[in-house]
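Let's turn to chain A:
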Amino acid sequence: MLLDFLHMGGYAGYVWSSFGLTAAVLLINLAGARRQFKQRLAFVRRRMAAGDKT
Partner candidate 1 sequence: MSGPLSGFGVVLARDLRLAFRRPGEMANPLLFFILITAIFPLGLSPEPELLRTVAPGILWGAALLSSLLALDLLFKSDYEDGSLEQLVLSGHSLPVMVLAKTLAHWMVSGLPLVLIAPLLASALYLPAEAWGTLMLGLLLGTPTLSLLGAMGAALTTGLGTGSALLSLLVLPLATPILIFGARGVDLAVQGMDPVGPLYLLAAILFLALSLLPLAIATAVRISLD
Partner candidate 2 sequence: MWKLFHQFGSPPHFYRLAGYLIPWFGAAALILILVATYGGLVLAPADYQQGDGFRIIYVHVPSASMSLFAYTLMATAAGIGLIWRIKLAHAVAAAAAPIGASFTFLALATGSIWGKPMWGTWWAWDARLTSELILLFLFLGYMSLRAANDDTGKADRASGLLAVVGVVNVPIIHYSVEWWNSLHQGATIMKLGKPAITGDMLWPLLMMIAGFGCYFATVLMIRTRSQVLQRERNTHWLKEL
């Protein structure tokens, strides 16, 4: 049963590549956003800790 589910009526390659690509893009986007946020937060904290007069 699992096999013909994976087979996707002959369109396996197209359907799974589409869903795989979608999952990849969504995850990359999420990870990139979180990493950028972490970096920016660290930078702000460092600047605050340095307490330079602004």
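Keep in mind how these were chosen: all candidates are chains of the complex that A comes from, given by their letters.
Keep in mind that, in the parts below, a residue touches a chain if its C-beta (ideal position, glycine included) is under 8 Å from a C-beta of that chain, and two chains touch if they have at least 3 such contacts; residues count from 1.
Predicted, not measured: the structure shown is a model, and the values here were computed from it.
Listed candidates 1 or 2 all sit in this complex, but the one touching chain A is 2. On the chain A side of its complex with candidate 2, the touching residues are 5, 8-11, 14-15, 17-19, 21-22, 25-26, 28-30, 32-34, 36-37, 39-41, 43-45, 48, 54.
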